[in-house]
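With one protein chain held back, the other chains of the complex are shown just where they sit.
By letter and in written order, the chains are A and B; residue numbering begins at 1 in each of them.
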Amino acid sequence: MSTTAVAASSMAPAPPRAVSTIVAVNTFREAVRDRVLYNLIFFALVMIGAAILVGQISIGIERLVIVNLGLSAISIFGLIMAIFIGVGLVYKEIERRTLYTLLAKPVHRWEFLVGKYAGLLLTLVVNTAFMMLGLAAALWYVAGTFQRSDVTILVAVYFILLELALVTALGLFFSCFSSPMLSTLFTLGIYVTGIFCAEIKAFGELSKNPAMEAVTKVIYYLVPNFHNFNAIAAAAYGDPISLTLVWQNTAYAALYVTLILLAAAAVFSNRNLK
Amino acid sequence: MNSSGHKRLVWAFIVAAPVIFVALAALQARIDEHTRSFARSKEELVLRSGAALKKASLGYDALMADIYWTRAVQYFGARSTKRDEQMGLLDPLLDITTTLDPRLVVAYRFGAIFLSEPAPIGAGRPDLGVKLVKKGIAANPNEWQLYSDLAFIYYWHLDDSPNAAATYLAGSKIPNAPEYLGIMAARVSQSGGEIETSLMIWRQIYHSTKNARMQQEAEQQIAGLTAAHDEQILNKLSDDYHRRFGRYPASSQDLVDARILPGIPADPAGLPYVFGSDGKAKLNPSSPVVIPAPKKLLGR
Partner (left out) sequence: MSTPAIEIQGLTKDYPVGFWRKRMRRSLDGLSLEVHDNEIFGFLGPNGAGKTTTLKLLMGLIFPTAGTARVRGRSIDDVAMHREIGYLPEQPYFYDYLTARELLDYCSRFFGFSSQDRRTRIDRFLELVGLVSAADIQLRKFSKGMLQRVGIAQAIIHDPQVVFLDEPMSGLDPVGRREVRDVIFDLKRQGRTVFFSTHILSDAESLCDRVAVLHQGKLQGTGAPGDIVSMETHGMEVLFELRAGAAPPAKLANRAKQTGRRYRLDVPETDLYAALEELKACDARILSVTPLRPSLEDYFFKLVGGEKKPSHALEVAQQ
C-alpha cells in the first residue's frame, strides 16, 4: 500500500451544491428501492377501471369524470407520499443512526436537509409525471382526442406539484424534531387548515366580531393557502389559466418553501443527536 | 456546526420570516383577485351530487354543510351586484348544503326567497325555490315555517293562489303552528287586499329570521309594499279631490289645503309622494324605495 498521507489535504473541496445533489440522488434511490413507486400500479388500475366504466356508460361527460378523477387521484397519492415519506426523512436517519457516518463527513447539516428535500421532491415529480401519462392515456381512450384546452390539465398537475413541494417541506421541518406520528398530525393539520382558510376567514367576517375577524385574517395570511393550488375543476371544464397566476403560485410556493427550509435548518443545526 | 452556525441560521430566519410573510400576503391578495373570476365556485361544485359529497365527507356532514352554507352566502353576496348568469349555481350550492344537513332550515328559507326573486336580486327561478322548499318540508315535516315560505312563493312569484291557499292550510294543521297560517289561507283565496296580504307575508318573514340578508330583503319589500299601499290610498283621495275641484291635485300640499289630508305624507324613506298629471300618486323620483312588481299588484 502506498503512502498517501498528504493526499487528504491536497484534495479539491467538493462544492456545496454537489453535496446536496449527492444526498438527493441517494434519497431518490432509496425511494425507488423501497418500492414507493409501486403506488403507480394502483393509480394505473384506478385510471383503467374508471376509463372502462365511463366508456361503457357514455353519459356525455367522460372527459369531465376522467380529468376530475385522475387529477384528484394524482393529488391524493402525491399527498400521501409527500407526508408519509416526508415526516420520516430526518427522523429515520437519526433513529437508524445512518446520519452518524454522514455528518462525520464534510457535510453541513443544512446541505443534508436540502438534499433530502430535493430527493423526495424528485421522487414526487417522477411519480407525478408517470401518473400524468396514465391520465393522458385514459383521456385518449375515452375522448379519442385531445383539445387545446387540455393544456389546463398540465397546469393543474403543475399546481399539484407546487402543493406537494410545500407539504414535503412541512413534513421535513417536523421530521427534524418530532416523531413521525406527531409530524403527520401537524402536517395534516396545517394542510387541512390551508385548504379551508378561505372559509375560516369568511366565518370570521360573518361573525361580526372584530377579534374573530382579526384572528381569522391572520390565520389566512399566515397559513399556506393550499386552496390556491386547486385547479382541478378548471382543468375539467377546460378553463384557461393565466400565466400570471402560474407565476404567482410559483412565487408563493417558492417563498414559503424557502422559509420552511430555513426554519428546519435553524432547528436542526442545534439538535443533539441521540 | 453549533453555536455560530446555529445562531446565524436563527438570525437569518428571524430576519427572513417577516419579509417573506409580507411578500406572501401581497401575493395572496393578488391570487385572490385572480381566482375570483376563476370560476371558483365551479371548482367547489365538481362533485355536484350532494349524496356523493355526503359520502365523501366521511361523516362530517354537518361541518361540510356549514362550509357550503357559508359559501352560498358568500357567493350570493359576491354575485348579487355582479349580475352574473352564474347565479344559476346558487341552487346547486343550496342543494348540496341541504343534502349534507337536511335540517338546516335557514338554507331552505334563503333559497325560497333568493332562488325565486327575479334578477338582479335573485336567480329568477321560483320553480327551483319550490323544489327546494318541498325538499325541506319532506325532511322537516313539523317545520311550519317552511309551509309558509312555500305558500309565499306560490302567491308572490307564481301568482298561484289556489296552491298558496292549500299550502297555508296544510301548514296550519301542524301542531304549534300559529294562527297566522290559517288566516293567510283565507286571505290569499280572496281577491282584493293583495297588498295587505303581501305585507303580512313579508312582515312575518322579517320577524321570523335572524339572517341579515333575508331581513334586508324583507325590509325592502315591506317598504315597497307600504309605498304601493300609500299610493292606493292617495289615488283614492286624488279622485275625491278631482270630484270636488274638477282637477287633480298638483301635490300633496293641495290635499292638505283641502283638508283631505292632515299632513304631507312621506314614503318609507321619508320623501314626499308626487302626483302625475293623470292624478296618480307616485313615489318621489329621488326615493330609494322600489315598489315590487308581481302581477297581482299591477292593477294598483
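Observations on the structure shown:
The definition used in the following text is that a residue touches a chain if its C-beta (ideal position, glycine included) is under 8 Å from a C-beta of that chain, and two chains touch if they have at least 3 such contacts.
All values derive from a computational prediction rather than experimental measurement.
Interface note for the absent chain: among A:Arg96, A:Arg148 or A:Lys208, the touching residue is A:Arg96.
In the full complex, chain A touches the hidden chain at residues 1, 3-5, 7-9, 11-14, 18-19, 22, 26, 29-30, 33-34, 96-101, 103-108, 270, 272-273.
By our rule, only the chains that are shown with their structure count from here on.
In this assembly, the C-alpha centroid of chain A lies 44 Å from the C-alpha centroid of chain B. Listed in rising order, the residues of chain A touching chain B in the complex are 68, 108-110, 196, 199, 202-203, 206, 220-222, 225, 228, 230-234, 236-237, 239, 241-242, 244-245, 248-249, 251-252, 255-256, 258-259, 262-263, 265-266, 269-270.
Within the complex formed with chain A, the residues of chain B that make contact are 1-2, 5-6, 9-10, 12-13, 16-17, 20-21, 23-25, 27-28, 30-31, 34-35, 38-39, 42-46, 67, 70-71, 73-74.
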